[in-house]
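A single protein chain has been removed from this complex, and every other one stays in its place.
We call the chains A, B, C, D and E, going by the order they appear; numbering starts again at 1 in every chain.
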Amino acid sequence: MTLIKQLQAPDEFVGFYLIKELEIKQTNTTPAKDFLDIVLCDASGQIPAKLWDASITDKETFFPMTLVKVQGLVQLYRERLQIKIGKIRKATPEDGVKLTDFIRSAPISPYDLIQTIHRVLDSIENPTIRNIVSFCVVKVGDKLEHSPAAKSHHHAYYAGLAYHIVRMLEIGEFICGQRPFLNPDLIKAGIILHDIAKPDEMVAQLGIVSDYSVQGKLLGHISMVSSWITEAAIYHGIDLQSDVVIGLQHIVLSHHNLPEWGSPVLPQLPEAVALHYIDSMDAKLQMVEDALLTTPESEPWTPMIRGLENKAVYRLKL
Amino acid sequence: MTLIKQLQAPDEFVGFYLIKELEIKQTNTTPAKDFLDIVLCDASGQIPAKLWDASITDKETFFPMTLVKVQGLVQLYRERLQIKIGKIRKATPEDGVKLTDFIRSAPISPYDLIQTIHRVLDSIENPTIRNIVSFCVVKVGDKLEHSPAAKSHHHAYYAGLAYHIVRMLEIGEFICGQRPFLNPDLIKAGIILHDIAKPDEMVAQLGIVSDYSVQGKLLGHISMVSSWITEAAIYHGIDLQSDVVIGLQHIVLSHHNLPEWGSPVLPQLPEAVALHYIDSMDAKLQMVEDALLTTPESEPWTPMIRGLENKAVYRLKL
Amino acid sequence: MTLIKQLQAPDEFVGFYLIKELEIKQTNTTPAKDFLDIVLCDASGQIPAKLWDASITDKETFFPMTLVKVQGLVQLYRERLQIKIGKIRKATPEDGVKLTDFIRSAPISPYDLIQTIHRVLDSIENPTIRNIVSFCVVKVGDKLEHSPAAKSHHHAYYAGLAYHIVRMLEIGEFICGQRPFLNPDLIKAGIILHDIAKPDEMVAQLGIVSDYSVQGKLLGHISMVSSWITEAAIYHGIDLQSDVVIGLQHIVLSHHNLPEWGSPVLPQLPEAVALHYIDSMDAKLQMVEDALLTTPESEPWTPMIRGLENKAVYRLKL
Amino acid sequence: MTLIKQLQAPDEFVGFYLIKELEIKQTNTTPAKDFLDIVLCDASGQIPAKLWDASITDKETFFPMTLVKVQGLVQLYRERLQIKIGKIRKATPEDGVKLTDFIRSAPISPYDLIQTIHRVLDSIENPTIRNIVSFCVVKVGDKLEHSPAAKSHHHAYYAGLAYHIVRMLEIGEFICGQRPFLNPDLIKAGIILHDIAKPDEMVAQLGIVSDYSVQGKLLGHISMVSSWITEAAIYHGIDLQSDVVIGLQHIVLSHHNLPEWGSPVLPQLPEAVALHYIDSMDAKLQMVEDALLTTPESEPWTPMIRGLENKAVYRLKL
Amino acid sequence: MTLIKQLQAPDEFVGFYLIKELEIKQTNTTPAKDFLDIVLCDASGQIPAKLWDASITDKETFFPMTLVKVQGLVQLYRERLQIKIGKIRKATPEDGVKLTDFIRSAPISPYDLIQTIHRVLDSIENPTIRNIVSFCVVKVGDKLEHSPAAKSHHHAYYAGLAYHIVRMLEIGEFICGQRPFLNPDLIKAGIILHDIAKPDEMVAQLGIVSDYSVQGKLLGHISMVSSWITEAAIYHGIDLQSDVVIGLQHIVLSHHNLPEWGSPVLPQLPEAVALHYIDSMDAKLQMVEDALLTTPESEPWTPMIRGLENKAVYRLKL
Partner (left out) sequence: MTLIKQLQAPDEFVGFYLIKELEIKQTNTTPAKDFLDIVLCDASGQIPAKLWDASITDKETFFPMTLVKVQGLVQLYRERLQIKIGKIRKATPEDGVKLTDFIRSAPISPYDLIQTIHRVLDSIENPTIRNIVSFCVVKVGDKLEHSPAAKSHHHAYYAGLAYHIVRMLEIGEFICGQRPFLNPDLIKAGIILHDIAKPDEMVAQLGIVSDYSVQGKLLGHISMVSSWITEAAIYHGIDLQSDVVIGLQHIVLSHHNLPEWGSPVLPQLPEAVALHYIDSMDAKLQMVEDALLTTPESEPWTPMIRGLENKAVYRLKL
């Protein structure tokens, strides 16, 4: 079975894939004919596909998130690859394939990621901080297990958010060791909280973001977390004017650093300065890693990476 | 008695003024002598003043917010006016002057402003919105009566914030009449709430802002109001995910319009778009009015106005 | 008859529409065939349409600004609706439809708008100002009755400019009442003059802008109005150095506020500051209103609005 | 007699200078004493000076634009040189010095500059263009002979504007030779007209700009020239809609290239593109030349030059 | 034979052209068919073309840089012209056409351009400067004869770089005459060196740039030239700390003027300031000239020019 990442024009191939998007359209011909405009994916990537001359049965059989077996031809269209589908059928239990195998996912299991996050949470010494973080982790609930960290920028896959948090916690632990003036409780709390409202900012299924939610658009995840902290403080009877509450809200509100990057205030706590760079370093290097992984080894340059000022990354030959 | 706005070099004068700022300093001479570096103010403006050769008694008598009788000489120093104090004493009850006469203040009495705000608040038809706004008005408390709207930009005087709100409510009422697609409840709520955390963002006394508070610096008034709304909703048992709560938070968060002006989200509700322009129109025209009022009639140009891109305003001769 | 705003794929429909744009193109097939690539419109909106296999007669019958009866099918093409035309013929006198019914137009009649503008013009007390404004209104002539206010940003329809002026005059009257330091004559003059050269900046027919004129591109409407004022002053023998002439030119030149928005000078008169915000408030709220009106009620979000930083507007559910 | 450019602390010197600025101030001492705060200048530069203990006679004798003989001491105050005046008296006819010797001035005589401008003007072949340019040259009148080209940026001295025009005409002639698609009439006209309203934008005496005029601030010289062209066209009965008039106005309006540099339209004629670079090249190189000339040869770096992004220029040792 | 610049829909034509780009693609039809997606060019311009139903022979016959004889039809597709190829064959020796006739090229022969550059190089008086420049000219080698000056911005054709250098040398000579404080050696050196690494920054064949090289992307031509100067200095035993080496590197590094235009340092030598404006004037006027030349005389407006802020240029009718 061929991985999508390995397809090249003009390959003919057979394999199992997941329908990620599907729309019924009409050709320009006379008379117009219906066809299915599809995006197929597997864990290695995604590719557009067309089923020409779609029958009524086709239109009633195939939907987004359906697992299918496809026989097809890889074509070059406007300099991008696409599939011309020859045969297609739904996968059956006998095929022995399961949906989660076709989803791009973090390299560590969600279970392990969540365990790590809880272990760090429990290691926060200040009980007030721990209570606030704990409240927010409970509030986001199961979604922390599978939510991506972003729509497309970075960690845009199943459990991407939890993976981002865990890697940041590693950097945070290192930097607290190197810089004793940083408060480890605030660093841990800031890392766990900084994007914790993202699952509610986006509409996602199995790590695939289809849109932003209404509150995501109207408030943004940064202000949402700030309100969650208010909620947590009220729940636990913590003074809203206390330095702990204001400090945690500040660290979250300022973590994008500049107003034009979405932060209403600039970092003004040592831990807020640190959090911004811990977050940037992990996000940017993950963009590089994701681009390298999904680009064939034979290509010296990755595609352009939007989060890196639209620059491609080069594989140096040493 | 000469108003500060009317003083010109090299006038000699006698009058009552308020000590707005005071610092004890030393001259460069040998031996060094103590002198008092003072800012005097009255309702018409403010001016720097020096008391050379300050005695021990002087240093123990005069403090900020002291009302004093001054005999002095107006001098020109580095192109700006300053007072050389000849005689100075504390005002006594017999002088019949009272502190509030020396404070710059909104042209409408705080009592009337607060009455108007409450009347409009009561006219909000949607009970959920009314409850949230009411909670915030109760929370800010007495400070709404005397707080300025800003440190120096606009409405920087006693009751400036309430005055700004009331004038905006007038514009809001007009624009809701002109544009029926606007929801008057949201417009009223947005206007009352948009700056309601400013008294907690700044440290002010009698309308004079001396600094920003810690939470003012770390959170900013925009995010503070957003948290107040969360608090209000929890208090009144309103769903935090409801369109009402999200909508009010959005209107407040977006009222500065652009990220570089301090808003983490752009306006995406009709009332949010309206609120930004109601706020701008009132603030900018007040800057113009304040500059015209504190500039002698004989001057064709006001000083530069920081909030108007550092431009001065000209009195056209028609 | 179905309004364009109400069409949905895969509707079949019959109705009268106006051909707004038309181009003869060739298919990619062998042999290539001619087809008509059309944009149909009515007062509710516009939609692309194709007439496949266009005959010689078709090509000699249909042109932009032709009223036609169409039988067609609504299709989805690249996520946007388009019409596949089945039958099409020119409208005849017997059909009882008239062109102006198919043009999007201001909600107030041009006649009434012009009357209002003249009434306000006559109420300007300063005869010099009145003469200058009057000269410019005469100069623009009939075009004021039907010109749109912009190519696509806002008020982009028949009589849109006059409608924009009239609504701004309402705001101007209100704000002069609220702020007595504003000179009502300058506000009225500024509002009537600020965009008065737009009909000469754009090439428009029935409120539909097809292009900018040469002088529109080389000078821009702001500088054009400034020259009209010079012309008016010379015609009426008014001193070009007088504060009246300079003041009116300044108010027009500065009404876009910032250089990057097209103003060569920043507002430096109270009325110039006011005019910018009166203009912004009316234009931005009209963009919101236009977007809400042309979006089906069932859609919670309007399309993105270019003049509002490319943000969509949400219909809150209270 | 020592030139100001050559003074160094702690020189004692005697010489004739011009009082460029003068203000009467009071010392901080008790009792306060009057002193004269003066700026002295000669053709080589300028320097601040103090006359301590000014007598009543002193205050009635010395004014800006008075030629004086000074005996003084050069001191270093806050890292900048200033003069402590020992003796000072007005220059008398016997001294044989004349005011214009103390004014910084273009290196070519105003008479020759004006002759050159008129010669080029007469060489414009298109009579319509020639008439418009001629009208503007007549309108600016004598001021063209002595006006500086800017307040401080470049050519900020007697006849600086005419000098700037003449040097640009040389570049213009060269570039028309090199690029035959450029119309020499438009290049000549654009160069003579581009800054011709500057003498009316600024308030200047003997090449020293003390302020901007009201119309300079409210309109700016670019829009002023555009109106002058309108005036010229009306005077000569030229159609205001003709390509000649629009073209000349465009060339002037666009010569600052970008909106943030003050141009309401971008260059869209070949000659407009050329004019911007002719103007920039002459202005920037003049800034360099002026900085080199007024910096002692021994200094490897000039002071920072505001018009060159606040960079200093270095004398390379080859 | 029709020049590409003169083709108009729906012309039928026969002529010789060069295949500039070629890709084999498949149609959307069932069954899919191969077609050739081609860009044809001649010295006057370029145009897209399709060969539908491409045979196996076709696919083995036609490649980029093949000279062909084409019989075709000009069609309008999405508002842009394209060719539907009827017949196509390779050019034969009998046709008497040669490849270089179909390449857009500088209006002066490469031989003459190189001669001029060498003549100026030899006229540099300072032997150290001459040696460094000479080293770099030798290093770039033959590529200087045919390299374009840019991918598409300006001088994007055969020998475009040499032509750009030669025209700049003319301006440089003029400006050194006008401004004696400029060092002619540095001006000559700066002009010859400023873009001399461009042939190594880009991958070009016959003046057609297909991509940037790896070192072009990773270093940029500005830093590459700086390293070449280091290399030259080491080769000739010149002190790397000497003002000559630092000065030449500075002039090259700063010639884009601002960081956002690619220069790591701002111009701080008189010759560096001059070089930036000599380069800008030549590049911008060449963009204008190129646009005018490739636009039919009947069109009053050229297409938008990317290097001129996306503005089109107008042909004024005087």
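The definition used in the following text is that a contact is a pair of C-beta atoms (placed from the backbone, for glycine too) under 8 Å apart; a residue touches a chain by one contact, two chains touch by 3 or more.
As the structure is a prediction and not an experimental result, all values here were calculated from the model.
> With touch defined as in the header, list the contact partners of the absent chain among those displayed.
A, B, D, E
> Based on the whole complex, identify which of A:99, A:138 or A:292 touches the chain you can't see.
Residue touching the chain left out of view: A:292.
> Which residue numbers on chain A touch the omitted chain?
126, 129, 167, 170-171, 174-175, 178-179, 181-183, 185-186, 243-244, 247, 258, 266-270, 273-274, 277-278, 280-281, 284-285, 288-289, 292, 308-309, 311-314, 316-318
> Using the document's contact rule, name the residues of chain B that touch the chain not shown here.
Those residues of chain B that touch the unshown chain are 23-26, 28, 30, 32, 214, 217-218.
> Considering the entire assembly, which residues of chain D contact the chain that has been omitted?
Within chain D, the residues touching the omitted chain are 10, 27, 50, 52-53, 73, 75-77, 79, 84, 300, 314.
The criterion applied here is as follows: only the chains that are shown with their structure count from here on.
> Where each step is a move between two chains that touch, what is the least number of such steps from chain A to chain E?
1
> Would you mind naming the chains that touch chain C and likewise touch chain E?
Touches both chain C and chain E: A, D.
> The A-E interface: which of C-D, B-C or C-E repeats it, judged by over half of the contact pairs being the same residue numbers?
Of the listed pairs C-D, B-C or C-E, the one copying the A-E interface is C-E.
> If you average the CA atoms of chain D and of chain E, how many Å lie between those two points?
From the centre of chain D to the centre of chain E is 41 Å.
> Considering chain B alone, which of its residues make contact with at least two other chains?
243, 247, 268-269, 314
> What pairs of chains are touching here?
Listed in label order, the chain pairs in contact are A-B, A-C, A-E, B-C, B-D, C-D, C-E, D-E.
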